[in-house]
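Only one structure is covered here, and it is reproduced in the block below.
The complex appears here without one of its protein chains, the remainder shown in place.
Naming follows writing order (A and B), and every chain is counted from residue 1.
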Amino acid sequence: MKGEVMATEFRRRVGSRVRGYLVRIRRSPALRYLKRDVRAWVGLGIVLAIVGIAIFADFIAPHDPETQYLEKKLLGPCREFPLGTDDVGRCIFSRIIYGSRIALTIGILLVSVEAAIGVPFGLIAGYRGGRVDEVMMRIVDAVIAFPGLVLAIAFVGFFGPGLYKLVIALSITGWAGYARLTRGQVLAVKEEVYVEAAKAIGERDSSIILRYVLPNIISPLIVLATMTLPAAILLSSAMSFLGLGVQPPTPDWGAMLREHSKFLAERPLMSVYPGVAIIITVLGFNFLGDALRDAFDPRLRGT
Amino acid sequence: MASARSGKLYKDLVVVQDLKKYFETKKGIFSRRVRWIRAVDGVSFLIKKGEVFGLVGESGCGKTTVGKLILGLIRPTAGKIYFDGRDLARMSEEELRRLRRRMGVVYQHPQSSLNPRMTVSQIVGRPLEIHGIAKGEEKEKIVLDVLKEVGLGPEHLDRFPHEFSGGQQQRIAIARVLVLKPDFVVLDEPTSALDVSVQAHILNLLSDLREKFGFTYLLISHDLNVVEHMSDRIAVMYVGKIVELAPQSELRDNPLHPYTQSLLAAVPIPDPRYKPKGTVLRGEIPSVIDPPPGCRFHPRCPYAKPICREREPEFLDVENGHYVACHLVGA
Partner (left out) sequence: MKKPLLEVRGLKTYFFTEEGVVKAVDGVDFDIEEGEIFGLVGESGCGKSVTALSILRLIPSPPGRIVAGKVIFKGKDLLKMSDEEMRRLRGREISMIFQDPHTALNPVFTIGDQIAEPIELHQVIEERLISPDEVPKKVVEMLKLVGMPDPEVRVVEYPHQFSGGMKQRAMIAMMISCNPSLLIADEPTTALDVTIQAQILELMRELRRKLNTSIMLITHNLGVIAQMCDRVAVMYAGNIVEEADLITLFEDPRHPYTQALLKAIPKADVPRGRLVTIPGMVPSLVNPPPGCRFHPRCPHAMEVCTKEDPVTIQVEKGHSVRCHLFSRG
């Protein structure tokens, strides 16, 4: 009985808390700005479309992306194969469709790994300040100075190609951007009165970072994630294009570019399809990221 | 609700002896020489249990820094601070953190002193969680009671600070202090950012709470009207030092230090028939990096003598708890 009462009370409190957050988001000036921004709608549309395609690939794609119809090699667009077939008879359309899964997976995975390393790094450096901050930021500076792609190529050259190795390779340098941004934001928030007020009520440093600092720097981090995701897709496509990323027969757009480019003379359109897929996806996320960045910028909120 | 007071408290709840706080600053990018900002430069006073102690002064006088030092939020460069008989300098960070349970702060700008990402119930409930006083349902109950004390209700629990007016935000900040039933509360310009009518509400609330729960207040403000209305004793600070300290009525009726006299004369009184005594004080407030030698007030003092330029005056008890630091006021 008591448990039930407590449970309903808990649900009520959580429910109203969540409702409170939703109301806050709905009424926020950022959302109002977004609603009027064309880039937000276009970007969101594209992103949702790509995500939808990735989720429902099984229903959209006419064929399995890896099945080879050897008797039907290099066909042009027709009813059976909307975009034709590649040099081993696979349906290009289906491969493009399933390619979205690969692209999104890489993007999300890479952003997650980079943030998981970079954000705590920046939090500690920014909050502690002094020596610790200086040393940590020198490390970040050094990592940023490294040519990420070259290092990734070297990594893959050493450890061999593959989707997960690709993610590791690219994240070796990718985390530094998150660290730098986080640290900058922490420096700003650290001076806020409510942080001092938290110390005054006896909060521990770790608690202050988690409850007071982090929630207040989430916005720029979201923007960064939205912007680095397409960069991740581009980088991984580049790696796959070089043959160092995702390996066949997995349908990766970059890898497809590599495979199709052999037939640039006879079948120029073949190379266009994966290229366009990459461009549209990247643009979509960039638009959304741009719009989010401006929406969160207090100076652009006007009155 | 359990009180944080552990029974008996020292009569002199806060004792400050020759307190100094200097901040480092480097002039220029390449300069190797370090200049010191002497924010607090030798300040001594005590705050009695249950009283309202007013600390008043203009920009750069160091009053806010004194507040932070007493709270232990920053460490002094020199001097001693005793809270309820315990030397703050001897305490570890962890002991200091636990001591915060007995102290509260209310800041000038209520909006910026509240975490924008926490709800009212979280903000007010957090101190209870931190110090392990209560959690879950019991915590919620205490929070509700405290909100009622400050004039807010259960409908405000799940709202965020920006949804409230300035006056309400300050009430939330006061609730956050109240929830721990501290012994000592620092009020740092608590009403300076509020409208007149809201200020009246908040000042009344602070007085009522003090009567009900027996708090000791350190009231820091540049607004003499507010300080005189609330305080039992008042200390006047100028460029890092206390120039005069006296009971409120004594200070108003018999200000001894020339700066205090100018300050009192300069405060606009809402009474059209009031003619301020004395002339308007000339000159600018000196910098805390390079204060004038001798008595810091001498460049602006209408009564300055040669000795004022040479030697700093001592802070002496002139009579019955009326302290002044001025060469012209004999001991």
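Following the convention adopted for this analysis, a contact is a pair of C-beta atoms (placed from the backbone, for glycine too) under 8 Å apart; a residue touches a chain by one contact, two chains touch by 3 or more.
Fair warning: this is a prediction, and the values are worked out from it, not measured in the lab.
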{"item": "Chain not shown: contacting residue from B:Arg35, B:Arg98 or B:His229", "value": "B:His229"}
{"item": "Given B:Val34, B:Ala89 or B:Ile269, the one touching the chain that is not displayed", "value": "B:Ile269"}
{"item": "Those residues of subunit B which, in the complete complex, touch the missing chain", "value": "58-59, 165, 167, 195-197, 199-201, 203-204, 207-208, 222, 224-226, 228-230, 248, 252, 262-263, 265-274, 276, 280-282, 284-285"}
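Keep this in mind: only the chains that are shown with their structure count from here on.
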{"item": "Whole-Å separation of chain centres (CA-atom averages), subunit A against subunit B", "value": "49"}
{"item": "Subunit B residues touching subunit A - in the complex, by the definition given at the top", "value": "71, 73, 97-98, 100-101, 103-105, 107, 109, 112-119, 126-127, 130-131, 137, 157-160, 173, 176, 180"}
{"item": "For the subunit A and subunit B complex, residues of the former touching the latter", "value": "6, 9, 13, 16-17, 19-20, 24, 192-194, 196-204, 207, 211-212, 215-216"}
